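Complex shown without one protein chain; remaining protein chains in place.
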Amino acid sequence: MARGPVTGRKGVVETMSEQDASRGVMFGGVFRRGGVETGDQAWLRAMLEVEAALARALERAGLAPAGSGVAVTKAAVPEHFDVAELGALAALTGNPVPALSRALTKQVPRTAAGAVHRGATSQDIVDTAAMLMAARGLDVIVADVAAAARAAAGLAVKYRSTIMIGRTLLQQAVPVTFGLVAAGWLAALDDAAVGLARIRADRLAVQFGGAAGTLASLDDAGPRVAALLAEELGLPLPVLPWHTNRLRIVELAGALAGAAGTLGKIARDVTLLSQSEVGEVHEGPGSSPGSSPGSSSGDGGSSPRRGGSSAMPQKQNPVAAVAILGCTKRVPGLLATVAAATEQEYQRAAGAWHAEWETLADLLSLTGSAASWAAELLSGLTVDTGRMSANLAAAKGLPLAEHVTSLLAGTLGRAAAHDLVAEAGARAVSAGLPLRDVLLGLPQSAERLEAAGITAEQIESALDPAGYLGAAAAFVDAALAAHQSAKEQADRHG
Amino acid sequence: MARGPVTGRKGVVETMSEQDASRGVMFGGVFRRGGVETGDQAWLRAMLEVEAALARALERAGLAPAGSGVAVTKAAVPEHFDVAELGALAALTGNPVPALSRALTKQVPRTAAGAVHRGATSQDIVDTAAMLMAARGLDVIVADVAAAARAAAGLAVKYRSTIMIGRTLLQQAVPVTFGLVAAGWLAALDDAAVGLARIRADRLAVQFGGAAGTLASLDDAGPRVAALLAEELGLPLPVLPWHTNRLRIVELAGALAGAAGTLGKIARDVTLLSQSEVGEVHEGPGSSPGSSPGSSSGDGGSSPRRGGSSAMPQKQNPVAAVAILGCTKRVPGLLATVAAATEQEYQRAAGAWHAEWETLADLLSLTGSAASWAAELLSGLTVDTGRMSANLAAAKGLPLAEHVTSLLAGTLGRAAAHDLVAEAGARAVSAGLPLRDVLLGLPQSAERLEAAGITAEQIESALDPAGYLGAAAAFVDAALAAHQSAKEQADRHG
Amino acid sequence: MARGPVTGRKGVVETMSEQDASRGVMFGGVFRRGGVETGDQAWLRAMLEVEAALARALERAGLAPAGSGVAVTKAAVPEHFDVAELGALAALTGNPVPALSRALTKQVPRTAAGAVHRGATSQDIVDTAAMLMAARGLDVIVADVAAAARAAAGLAVKYRSTIMIGRTLLQQAVPVTFGLVAAGWLAALDDAAVGLARIRADRLAVQFGGAAGTLASLDDAGPRVAALLAEELGLPLPVLPWHTNRLRIVELAGALAGAAGTLGKIARDVTLLSQSEVGEVHEGPGSSPGSSPGSSSGDGGSSPRRGGSSAMPQKQNPVAAVAILGCTKRVPGLLATVAAATEQEYQRAAGAWHAEWETLADLLSLTGSAASWAAELLSGLTVDTGRMSANLAAAKGLPLAEHVTSLLAGTLGRAAAHDLVAEAGARAVSAGLPLRDVLLGLPQSAERLEAAGITAEQIESALDPAGYLGAAAAFVDAALAAHQSAKEQADRHG
Partner (left out) sequence: MARGPVTGRKGVVETMSEQDASRGVMFGGVFRRGGVETGDQAWLRAMLEVEAALARALERAGLAPAGSGVAVTKAAVPEHFDVAELGALAALTGNPVPALSRALTKQVPRTAAGAVHRGATSQDIVDTAAMLMAARGLDVIVADVAAAARAAAGLAVKYRSTIMIGRTLLQQAVPVTFGLVAAGWLAALDDAAVGLARIRADRLAVQFGGAAGTLASLDDAGPRVAALLAEELGLPLPVLPWHTNRLRIVELAGALAGAAGTLGKIARDVTLLSQSEVGEVHEGPGSSPGSSPGSSSGDGGSSPRRGGSSAMPQKQNPVAAVAILGCTKRVPGLLATVAAATEQEYQRAAGAWHAEWETLADLLSLTGSAASWAAELLSGLTVDTGRMSANLAAAKGLPLAEHVTSLLAGTLGRAAAHDLVAEAGARAVSAGLPLRDVLLGLPQSAERLEAAGITAEQIESALDPAGYLGAAAAFVDAALAAHQSAKEQADRHG
């Protein structure tokens, strides 16, 4: 067993320093792009906001002296607190709130001390802070998904009639339009945005139940304080405290996973369509830091070229699509964690609740990062319509085999038509000939067509991709109309 | 490496017989209880219903001769088809639909043959069949969740004022009522039902897009046939075919996982509350097969006793709760599978779609089984209020320490009050004395209380659990009111 | 909410019939190919084998009358038992063993009755049965993975020098050989087989602990009976009963997931390499049922064409690769279930154990099916070396940009070389010209090359893919040598 230079540096039962624990920045350009904030400072800020709002609510309910709310609010600013110390003290009680509320108490005037954390349990603060972060995060994500949807709508309009080959099971199938592809992305993005907005509007909620969900330490004033707290924070008031009813969290995570899945599907398509051998779309130059002209040179500047490879000068990697996939592939596992963490014991759980904190933060950040990347990706997507035509032409009529079969089925019967065309197709492939040439040129086939009264013109017409697009345009229009109507509805509610 | 008797029976690249593949029955009593049907016969029936509805839709659209719809519908009965053969042939094309549509074609009169599967791709049939199964499954699950909710509501009403100890992190905390516990279950079940019903009403949809989502083989009649198909099946019509937009599936799976999580939380509580050392609730006798009186004897009859152990005669295992947990613990992983399968390529996917079929069926069955178990469990739950009182009494006042602290905080200040009570509590624990006796009996403590003007009556009153229930009753009432209003709303829409 | 024809068929709290629960066959051709048996009959057989072996062990230990072992073994044949009844009765106790042991007891002579299930708890029977199924399943999977590895080795040998373009992030990168691609598959398959074989040899074990792991009902004979039971079954004897130490199960699931991941990677490569636009490999005709000549016609026969599409006559889908992906994409979620189920309470768990049964069976079946498909896929893989050359030629020298850069770096410095080549590459792409022509033909570039003393011959040589394969051949040889040595080692231990 090779040990040499690779050896653990630390002994047993030792506590990590702040620097050792700190993370998220090195790969942040990939996984934490955009405006969703779920880092340590965001948690601190949100927890302080909850404590401050609680003090104001208590004052409004007559349970704290006048001025307490303002005093606590003034003290509750992140700059006064040391995340590293709070994090270390979290080890004593299993979460950072007891240390935070003590530290906050020390920052306020003696008269306001009684308004700090009164009635609350640690979980009230952490859960409500998580809801605040989720609310803000969802706003950002919905905006980025909407930006991506607008870009997709633009593509759907612009390429409504641009014919390309459709592909199923990664094999060329029948013609579609790029407009329809973009309309499919659009419809999915619109759906995802609706799902996220629904959670934002209906399923977030303040958490305030005290030690075991009765708010006993507030006597009978609990529900009123809870209502005021909800008002102060702009979060809905739930019917009951939900300490061990985690359905909201699962629904939030589920909506994020749905959105991430949608973004991942689009990114997968972009990586495939931009393969060297397909080349139908390309990522634009992006707006990343350091992507200004000149920065892409190999002159030893600190900024590598966007999409570049340190080794291969010709490479133009689909960075945005790859980054999206890097984000979205992490989401299903995190979703499973949250779903499994629903099994929470009694009035407050031993471990399952704790497992949610960073997991939920990661779900928000990763989905947010993917959405931010996607908004940029779709806004800048370059479409190579020439390559689309060329790829279709290179298929030499095979993608229209189904159409030709339909044409022949009327007279030959479906099975015979299928067999004749399948045979011709196989021959066309092996000989490298257009399907047309085989169908019309091969005596055996030509005779049968003639006998069936099928003309060469009919065959040629059936082989025209433009004549075999079915409802493609109608579907594009339907997706655009639905998008327009969703946008109007969102504007009314926004 | 011990090989002896344990050796593989089969060689490489061999196909499994029907008997070998068949599964789901041996453990079906645990995992497939209740009315959700997702087995092979349910799939077959649903796929045939889709093919039949398509034929009727084609006829109505004027694309198939009069009578085709009826003819295909008549032929499309499960009894005419051999699941084992379809399953074996699925290996040729990657799914059973090509073989099924061929077999169906052979069952219909020649004139109706053209109405079979026309315009459709295999995925249209499988996806729409899955939606039918989901629709039916959701109806059953919603009904069972509602039954469980009704039972929980009954418990909340009956035990509205039954005091018990609340427990956090598995430690005794402060008093709650069993009514509040049941109200918490109720609110969660109601939430879960709303989530499921929303999917049932809004997010299922017919799938009909043909080879690559253009319905090209129906020329421009595709959207009309799709609309008629949706009508025939009683499923919503989507804006676009959703072959590679799997958000619906994720949302469905997410709602099921939310419901499963809710059921799992309740079952976890029941297993904990029915621990030998807690004993506050017990499962009722259940309505399982063979649970009739007498069947539980050890007389060699084939029916073991409900909740019994083959070895330990005294055992009364919480079978329903354990079965629920057995179901619900399988859900998060399956949810992750579905969420990861959203990354589907181009117009139709190579593998990710396939991964959904049995996974979705399992999600429906497991959630359905858990819901069915839960309806029975909560309907028959025995509550031991005597044990609740006894457990609370055995805590000797410690759960009221917070209350006493509040009382003292007014005069002593919160920190000093906290310390005094914490010290008294520690002493009470180590000496096995009631907190009251330590507080009032210990000179050091008694002096401080006297100095602060706190009387023994005040202490005793603060130690009365009934006086420290906060909003428990109000929360019970709120949950019951919300339940009532949800029920009325569901009845209006049902 | 459209309800019409889609309505739940069953009420609340009803038990599913056998037919309703039975599953696994309809999609069995995809998900349960090959010789791994984990269906209901396999469970029944394995559980009976354990009960029979226990009776023999008890007799050998002097705890059951002579002849009991034979008598129980004779009775313990699957044909005597009704899976549907056992499954229904499983609802009473949470697992089918109490009903099974009762039924078995009734089948044996009175004198042997005392030898049935003596000392055992239900979990002993189910866990040991699962180990038997795992042992047999692993034998089959290892054999199929080995068959796939042999096929990969054959490809590595045959195409050791066949140059093709290597692709990274789905973009053409630098040349590789198909031999190296196959060697990569080979090395991964060999690794996976080692992992599976290690579990098979070292980590399966008999489970025998009685009610709570003390085997108390056997007095002090427990360990001896356990040892005899292990011997009878050919399974290792663990240090302790492992009722709630599930590490073995996680390790088994982990090895299966590793193998599945390896198979999925290969299948992903095959789907990509066989894309219409790449076309470098194709699946062979396979050996599926009904794939005999003639069966692939559209003549209404019940057998569809292998890889065919019901709609598109030209389609040749990569069915095996897609089926593998359909299987392997289901594995990570199931693995998570098993890993989460490790948190088992006290001496035997309430739910987490139950969640393992069908999950483990699915993991075995899905990995086994993928392995069976892969053995066929790789054995029949058609390699289109012409297309490989053509695809490389179509890249017009760009994949050698890195090589040219290296050549120039010596004199120009790396950064300048990188920039010059990157610029030439960009120009080559936009003009559709070979890199050579731009480098040598563009005055600006030609001058700099001349100034640096680089000749056209040097450039042309650097642009020869055969000269830029690095260690490709050495790596192929290393993988083949490692394969040979692994095979010899396996043969020695097999």
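Order of writing sets the labels: A, B and C. Residues in every chain begin at 1.
Just so it is clear, contacts are C-beta pairs under 8 Å (C-beta built on N, C-alpha and C of every residue); 3 or more make two chains touch, one makes a residue touch a chain.
Keep in mind the model is a prediction, meaning the values are calculated, not measured.
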Contact list for the unshown chain, restricted to visible chains
A, B, C
Residue in contact with the excluded chain [from C:Ala130, C:Ala143, C:Ala173 or C:Leu360]:
C:Ala173
Out of C:Val30, C:Ala112, C:Leu229 or C:Val331, which is the one that touches the chain we can't see?
C:Val331
Contacting the left-out chain in the complete assembly, out of A:Pro175, A:Pro332 or A:Gly397:
A:Pro332
Check the options A:Ala267, A:Leu435, A:Leu449 or A:Ala462 and report the residue that touches the missing chain.
A:Ala267
In terms of residues, what is the contact footprint of the unshown chain on subunit B?
165, 167-174, 271-272, 274-278, 297-300, 305, 308-309, 311-318, 322, 332-333, 336, 340, 391, 395, 398-399, 401-402, 405, 414-419, 421-422, 425, 429, 435
Can you list, in ascending order, the subunit C residues touching the missing chain?
94, 113-114, 121, 166-170, 173-176, 180, 183-184, 187-188, 191-192, 195, 210-220, 222-223, 239-242, 244-248, 250-251, 253-255, 257-258, 260-262, 264-265, 268-269, 272, 325, 328-329, 331-333, 335-337, 339-340, 342-350, 402-403, 406, 409, 414, 468-472, 474-475, 478-479, 482
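In this text, only the chains that are shown with their structure count from here on.
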Just how many steps, at minimum, does a route from subunit B to subunit C need if it may pass only between touching chains?
1
Max Cα-centre separation from subunit A goes to chain C
Across all chain pairs, which one has the most C-beta contacts?
B-C
How would you label the subunit A and subunit C contact, same or different, if same means the shared numbers make up over half of all numbers there?
same
Rounded to a whole Å, what is the gap between the Cα centroids of subunit B and subunit C?
30
Subunit A to subunit C: how many Å between their CA centres?
30
Tell me, which residues of subunit B touch at least two other chains?
94, 121, 210-211, 217, 325, 328-329, 332-333, 335-337, 340, 350
